[in-house]
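As you look at this complex, bear in mind that one protein chain is not there, while each of the others sits in place.
Labels run A and B following the written order; every chain starts at residue 1.
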Amino acid sequence: MNKALHTEFQKAHRRHDLWICLAVPLAAAIWSASAMPRGADELANAYSALLYSLPVLNTVLMPLAMAVLASRLWDVEVKGCTVKLLYTLQTRRSLFAAKAVFGAGEILLMVLLELAATALLGYIQHYTEAFPAAQLAYLGVCTYGVNLMLFFSELLLMLVFSNPMPALCVAIVGTLLGLFSAFMPRLVSYFVPWGYYVPLGCYEVAVWNEAEHTVLYGMTRYNWGLLGFTMLLAALLFAAAWQLIRNKEV
Amino acid sequence: MQTVIETKALCKQYGSRMAVDHVELHVPQGCVYGFIGPNGAGKSTTMKMLLGLIHPTAGQVTLLGQTLNEKNRLALLRQTGSMIESPAGYLHLTAQENLEIVADLKDIPYKDIARVLDIVHLTQDKNRRVGQYSLGMKQRLGIAMALLGSPKLLILDEPTNGLDPAGIQEMRTLIQSMPAATGATVLISSHLLGEMEQMVEQVGIIDHGHMLFEGPLSQLQRHSRGDVAVRLLNPAKAAPVLRANGLPAGDSCTVTLPPLQDALLADLVQKLADSGAGVVEVTPHTKSLEEIFLSLTGTEAAHHE
Partner (left out) sequence: MLKRCIRAENRKLHTSPIWLLFLILPLISAGYGTFNYLQNLEILTDGWYSLWTQHTLFYSLLFFPALVSAYAAYLWRLEHMGHNWNLIMAAPVPPFTLFLAKLFVVVKLMCFTQVFVYLLYLVCGRLFAGFPGWPPAETLVFMLRGLVGGLAVAALQLLLAMLVRSFAVPVFLGLVGGIAGMLLAAKGYALLWPYCLMQQGMNSNRSEDMLAGRLPLFFLACGVWLLVIGLTARLLLEKRDVKA
């Protein structure tokens, strides 16, 4: 297993996927930063505002980023015709495990960078609200969970078609559905896994003063049920992808 | 002599088509075995089953004395080098990096890489990306991957594809020398019998999923007995003798006899000479291996239709 993971690192050499892991948090940070809070009342509310909007940003950015990571991870084998060779050198289990661990690692890096960027943004822009460590950690876990689920769904598509196009197209459609479901009644969003970032978020608009354009955010309960369901979906998709690798005839 | 590869009633069915139909292979240790058949005959499918890449519909494979199963597959493959169909390689990495990946997976020290690169003459290009390689170079890299770790068994699917004439000659020399140099057994497939003739000792001929022939090359060559042309000075006198032996007669000075066993031929020539026909020349036509191959596969195809 260690050996298999080591070879995944060797294959990643010059593939520049690390840039994707950097680009997503960077885009999210720039996006967040562009809505810079002004005035004392907004600064006092700034982390809440940020953590309220991050799930929506993730809904736009993450599905496609997951499709990119998953498709590139397998596309390298498709392009090089290396699957046959690898199956004579290592167990299918170790190949799949290495791919899964490598992908999960890339996603973890992406999520951690995004969290770090959030904290940094608060520091630079001098937010006066108390640092919501627990909420940030919860957001990280939720983002990671949904990311993993989408990653394995895209990996599955990539394995079935040996072509990145279907995975990418599904990701684009999924992003659109996810984004729309964010603005639909809560019940609708439960049927759109690409948009789970939003119903998993733990902030809501409590008071919206239309005249003065001020928003007060409130906290909702952590959505453990949906997080559990997300993990279950991720596990199912993981198992499906593993079955596909195990039974694939090359 | 131990058998390194043995298959028993190996079958692979795709839908209703039998891609491989009860194939029995016997590859003796320390030889170069040529696995020959036209395109689509079932060579690659058979080789993939030998490596456990695809599962046989029926039958079994024995490698290096052990029946191949999921448990011992990788242990057996660790002593095997292979290249199936198109050569593999990560296009964004260099040859050296590609070989490092294979070496890691085979658990072989990196110092062996220099040796195999040297064998396939890629040492100078080892730091170029494989994406920039020509087809022949990719092919050679594929062979280098197979050679890494000095395996006891080499399974090469059409390894001379895409090589230039000099490359083909080199590959032949290399493969021919493998058994003596490293004690390896080589199974090599091709759709060209001509290029195999010069490097293999054993051959198996496959067509439409059936094995048509398996044995030493010399035995195949014995099939090469062809027609015998006899030139006579006096064909009229020969006619009764020929008719008596059930052979067609004419007034041409050259009579073509079907393939005959040596003793029968000697007897017939004696009789012709005695009849006063004046035997001037007896010329046996030997079939080229290509013709044998075509006649073997041709009959089989006719037999199937």
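Keep in mind that, in the parts below, a residue touches a chain if its C-beta (ideal position, glycine included) is under 8 Å from a C-beta of that chain, and two chains touch if they have at least 3 such contacts.
The structure presented is a predicted model; accordingly, all values stated were derived computationally and were not measured.
Using the touch definition from the header, name the shown chains in contact with the chain that isn't displayed.
Those shown chains that the absent chain touches are A.
Return the single residue from A:S34, A:N209 or A:N247 that touches the missing chain.
Reading the full complex, the residue touching the unseen chain is A:S34.
I'm checking contacts with the chain that's been left out. Which of A:M1, A:L18, A:A116 or A:V173 qualifies?
Going through A:M1, A:L18, A:A116 or A:V173 one by one, A:V173 is the residue touching the chain not shown.
Among A:A12, A:L43, A:L61 or A:L85, which residue is in contact with the omitted chain in the full complex?
In the full complex, the listed residue that touches the missing chain is A:L61.
Pick out the residues on chain A that sit against the missing chain.
Looking at chain A, the ones touching the missing chain are residues 20, 23, 27, 30-31, 34, 60-61, 64-65, 67-68, 71-72, 75, 164-165, 167-169, 172-173, 175-177, 179-180, 183-184.
In this section, only the chains that are shown with their structure count from here on.
Help me check something: in the complex, which residues belonging to chain B touch chain A?
48, 51-55, 74, 77, 80, 82-93, 97, 100-102, 104-107, 130, 145
Touching residues of chain A toward chain B in the complex: what are they?
3-4, 6-7, 10-11, 13-15, 76, 79-82, 84-91, 249-250
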